[in-house]
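Taking it in order: structure first as structure tokens, then the write-up.
Complex shown without one protein chain; remaining protein chains in place.
Entry: chain A
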Amino acid sequence: MLNVNNVQIVYDNVIEAVRDASLTVDEGQIVTLLGSNGAGKSTILKGISGVLYPEEGDIIGGTITLDGENMIGRKPDEIVRSGVVLVPEGRQLFEPLTVEENLMMGGITRNRSAAAEALEYVFSVFPRVKEKRGMIAGYLSGGEQQMVAIGRALMSRPRLLMLDEPSLGLAPQIIAEIFEAVTDLSKQSNVSVLLVEQNAELALSIASYGYIIENGRVVMDGTPAKLMNNEDVKEFYLGFSESGNRRNMRDVKHYKRRKRWLS
């Protein structure tokens, strides 16, 4: 469905954030994008959403297509209308607005009755959000805010939902709840998900395919089973040493072991 092909993204015309990134998300699939801080994961998502320009970013090479149609250069609202929506990192709710107003803004690209319908749909996905609908969004707890953020994106009834680190700063129990909801979404509503995560173990547990990004390039991809069995992924992303034991932080000596994909 979504095809990102050899995309190269620069900031301020010189700083290369992403080079030769390629990935594919198919209908109803959960695909995860792993990588450390500054690897370029969020930049790729912003590139797909068309919101690089406020940060002086630009896609200077490659193609992004949705069902074969070019996505590069489209306005953000057209991209939302075409069914691709991003839940930004750190929730980014409209804090002074109520929960319901936040949700209505997610549905701004749809007409009034479609938005009202979508509101009921979001409430059925996150019943907790319905209870808080009249509250000022800025005063919700982190978990509730994340639910509102995902719900707000769902208001546009997307075909592809992009999540940028939904687990950021949340308690494990809440994370489990949110990941469960995301899994249900892809299974029941046939929404494709592109998930960016730091928590590799968690992300690979619900994904059907994964990409690992480092320094702006895709260095490895494969099924979760394949990735989890890779020695480097185990060591650098899952925190196991080669012997398979959980690493003792006292023995960490990153410089001694080079990642094999850095030839």
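Everything below uses one rule, namely that a contact is a pair of C-beta atoms (placed from the backbone, for glycine too) under 8 Å apart; a residue touches a chain by one contact, two chains touch by 3 or more; residues count from 1.
The working rule: contacts and distances are computed from a predicted model.
K.L.:
Among "Antiholin-like protein LrgB", "Dihydroxyacetone kinase subunit DhaK", "Heme exporter protein D" or "Branched-chain amino acid ABC transporter permease", find the name that the UniProt record gives to the complex chain excluded from display.
P.N.:
Per the UniProt record, the undisplayed chain of the complex is "Branched-chain amino acid ABC transporter permease".
K.L.:
Touching the absent chain in the whole complex: find that residue among A:44, A:64 or A:86.
P.N.:
Checking the options A:44, A:64 or A:86, the one contacting the hidden chain is A:86.
K.L.:
Among A:72, A:97 or A:219, choose the residue that contacts the chain missing from this document, as touch is defined above.
P.N.:
Reading the full complex, the residue touching the unseen chain is A:97.
K.L.:
Since one chain has been left out of the picture, which residues of chain A touch it in the full complex?
P.N.:
These residues touch the chain not displayed: 49, 51, 53-54, 56, 76-77, 79-81, 85-86, 88, 92-97, 101-102, 104-106, 108-109, 112, 136, 138-139, 152-153, 156.
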